[in-house]
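Submitted below is the structure of interest, expressed as structure tokens.
What you see is the complex with one protein chain gone and the rest in place.
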Amino acid sequence: MENDAIGRRRWAIAEGYIPEGSHGPKPAMLSHETACLLNANAEAAHVTITIYFKDREPAGPYRVTVPPRRTLHVRFNDLRDPEPVPHATDYASVIESDVPIVVQHTRLDSRQAENALMTTVAYAE
Amino acid sequence: MENDAIGRRRWAIAEGYIPEGSHGPKPAMLSHETACLLNANAEAAHVTITIYFKDREPAGPYRVTVPPRRTLHVRFNDLRDPEPVPHATDYASVIESDVPIVVQHTRLDSRQAENALMTTVAYAE
Amino acid sequence: MENDAIGRRRWAIAEGYIPEGSHGPKPAMLSHETACLLNANAEAAHVTITIYFKDREPAGPYRVTVPPRRTLHVRFNDLRDPEPVPHATDYASVIESDVPIVVQHTRLDSRQAENALMTTVAYAE
Partner (left out) sequence: MENDAIGRRRWAIAEGYIPEGSHGPKPAMLSHETACLLNANAEAAHVTITIYFKDREPAGPYRVTVPPRRTLHVRFNDLRDPEPVPHATDYASVIESDVPIVVQHTRLDSRQAENALMTTVAYAE
């Protein structure tokens, strides 16, 4: 499978929104948005994330590395360099990798006492 | 990336339903359905939305413009021209753009005290 | 658009489960699973649904017609002919149409006081 790992090199998540406020114990129950990255290759995946907004120029690139045969669940809340992702703000993201990866998007919304969850495989091409 | 922006020109969301009634502070917690549009191009995306119903002719086209390198999260609740989208009514939508875009569908349902969320990348071709 | 309507002719939903029990006013808050069908064609879509189970032969075909330029949100709960879909039972479905359609899957789970929602575009080929 090593020379033919599953995935694509370019992905997009058009929905983005980190809710302001949380209920429940952190970090598990902290409101968050996640890009789950799977790298099934025998080599590391060097990934760049660009964040798009409604009314300003894009932020990034944010850089993360997924080691060979590993998954990394990146919380947008945790991105710091070059700048944090603002909360309570609409955004979208493009995720590019030098080797094929698989990207899935998840939001846990714990603004209220009971959580809400959503997920989708990202758009790939 | 400018000449090769991510996305497709034709999208569809077969599910559509704006719940009647909401709990919690507006506008964040207002029950809504959203089409999240990402335009990663260097030029504006001119987008038309057509709404299909169960028992009448389609409504639209609704027209929105997404500026270059921006995202726009369109709430179906907010569409007004040529006519508002009725609540508590099944609908579906086709979204067409003159440049490639990415479309993701989200519903926040706050009819009850605790919210429910769902999302999916739209169907593209 | 009439001769080139959006969609595919063959779809599958691998997840299927109608929860037993509901809270809240019917029919809106009745626990249900839905296949949202969009027919953007100028002609009717003749659709057959086959239901697969874990431990018995498939049921169906169930037949529904989606008129031209209409959407139909089919609740699996409402399928009666040739037989009702059992509740609290894992199933999956294959949806075939004579013209291109778009299919999206949704479940509203109201077994508890607060609803849960999920959706995904179905698998197409």
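Letters A, B and C mark the chains in the order given here, with residues in each chain numbered from 1 onward.
We take it that a contact is a pair of C-beta atoms (placed from the backbone, for glycine too) under 8 Å apart; a residue touches a chain by one contact, two chains touch by 3 or more.
Please read these numbers as outputs of a predicted model, since none were measured by experiment.
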Hidden-chain contact residue, picked from the options A:Val64, A:Leu79 or A:Ala116: A:Ala116
Touching residues (missing chain, whole complex) on subunit C: 10, 12-17, 52-55, 57-58, 88, 90-92, 94, 105, 107, 109, 111-114, 116-123, 125
Touch list for subunit A against the chain that is not drawn: 6-7, 24, 28-29, 34, 36-40, 69-73, 102-104, 106, 113-121, 124
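Rule of thumb we're sticking to: only the chains that are shown with their structure count from here on.
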Nearest-to-centre chain - CA centroid comparison: B
Magnitude of the superposing rotation for subunit B and subunit C (Cα, nearest 5°): 90
Subunit B and subunit C, separation of their C-alpha mean positions in angstrom: 21
Where subunit A touches two or more other chains at once, by residue number: 114, 116, 118, 120
